[in-house]
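Omission of a single protein chain aside, the complex is shown with its protein chains in their original locations.
Our next item is subunit A:
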Amino acid sequence: MSVGFVMLVHDALDRAAQVARHWSEHGKPIVIHVDKRVDGPAFEYFKGKLADLDNVRFSERHACEWGNWSIVAATQSACELMLDAFTEVRHVYLSSGSCMPLRPVEEIQTYLDERPRTDFIESVTTDEVDWTVGGLDQERFTLRFPFSWKRQRRLFDHYVDLQRRLKLARRIPDGVTPHLGSQWWCLTRQTLSAILEDPRRAEFDRYFRRVWIPDESYFQTLSRLYSTQIESRSLTLSKFDFQGKPHVFYDDHLQLLRRSDCFVARKIWPRAERLYREFLVPASRALVMAEPNPLKIDRLFSRATERRTRGRAGLYMQGRFPNEGWENGKTSGRYSVFEGFTDLFEDFEAWIARRTGNRVHGHLFAEDQVHFAGGDAVYNGALSDSAQLREYSPQAFMTNLIWNTRGEHQCFQFGPADDQKVSEFLATDRNAQISIISGAWAIPLFHSNQNFSDLRKVAAHLQRIETAHLDLLRMGKTKARVRIWSLAEFIENPMENLQAILDEIGGIGQRRLSEVPVMADLSGFGQFLQNLKNQGMSPHLMGDFPLNQDSPEKPQGGRPYLVK
């Protein structure tokens, strides 16, 4: 008993001939169907190349078009010829010209001999598949498809649409439950001949002629009627990408293909010299009885699909520039924005760096330059500290910074004196954790030695900017994690507030706070605010400060505040 190979060939004839010869010389009968669209001389040449082999036959030629009946018709005639001409054949293995055997023919033969009654054909009901192209599954069987999907896409789509709207549906022949599955199968003589010699075959053929992609459903459906034992999987390793186009194997897949232990793989790139050289040699190793295990290849291809459909979050490049809302993450990781903290605490940056182990930058969006951690002039990814380059696209600056430091958590300072263009981006980025002590910018003013009228102008200016910024953060489309305290609120309980921020960042410093940054001296700040009011400005972002009185929580002499 033997396995026989039916090959459907339409291009790369040289490679097809090579594979056919390989099987044939190992004593396996072959029937080849060559697409009618292959021109005469090419066909004759191809035939000539295999002329010396007495177990190779050529079946009646059909002009094949993807997705339509002709492929099934071609398969039928080739199979009929196979069953007639080679009586010793027990299993018929359907393959294509771009298939390649990965294991010695003897191993396929042994494998099939151990399972003499089994039909290997992927065959699942339409409810269970999610891989169909164009979203057509059950409708493949109930609509009519007279137009070519590849050449007459518009007509195809419109006609489908029309039938849906008119609720037209074809009747599925009695006793038939539509099944779908890979085109590449291996059936026993019993099952295959039962399908081909079925008294109702004319009826079935007439029905399937107008089903879409019948090569994925004709045998898959009908074998359910006759087979005693169906293994619903294909022995051919054949993977499709998200567009329904088969993945192609190249020389660099050699090891992967070897380790898959699959019997046959498709599609092989016709110029993959090394694959053809390595796999089409006489069996050079002891026979192995391993089960096919394409897991690794599956994983490779599903990763590729993921890359193509979802991409890497936070990446913008020549192949990925998502529309607003489709970024699946505007940046590639979480980061923290602190507003007002360096005004309130004297050594905040160093302190938070110690507590969290993160890179802590100064004001990245300062007007003079970018203040990177450690005062660097260039940062990861060769980001420049030039304010002009940054302001050319603050958004790109931000996404670049976070992308370049993948795996780290960036912290930086922001405030109303900085360039504000990036504000909206920060607010709408889910990865941003923004903590704000509103009105804290008044503390450096309070400590500065400027004329009061100038101070008032600056204060009014900064307050206007921060108010707009806060309004933005309170808008509905804000996605950032935002905490806002007024200065008065914050200093009521600074420890707890700092702890909450640290908890959110994570990292080291998970213990309770034992060391806190030094707070600026606020004695007289209440009076300062009152003076601003007296000058006609209304400082409201700081919250309520009692006049002429230290804030209740304020430590004496600016000593560190300890919590046990």
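Details
Following the convention adopted for this analysis, contacts are C-beta pairs under 8 Å (C-beta built on N, C-alpha and C of every residue); 3 or more make two chains touch, one makes a residue touch a chain; residues count from 1.
FYI, contacts and distances are computed from a predicted model.
Candidate names were "Glycosyl transferase family 2", "Nitrite reductase (NAD(P)H) small subunit", "Hydrogenase 4 subunit B" or "Sorbitol/mannitol transport system permease protein", and the UniProt protein name of the unshown chain is "Glycosyl transferase family 2". Shown as candidates are A:248, A:373 or A:495; the residue that touches the absent chain is A:248.
Within the full complex, the residue among A:319, A:407, A:476 or A:536 touching the omitted chain is A:319. Touch with the chain omitted from the figure is made, among A:386, A:493 or A:514, by A:386.
Touching the omitted chain from subunit A are residues 241-243, 245, 247-248, 250-252, 269, 271, 300-301, 303-305, 307-312, 315-323, 326-328, 377-384, 386, 388-389, 392-393, 396, 400, 403-404.
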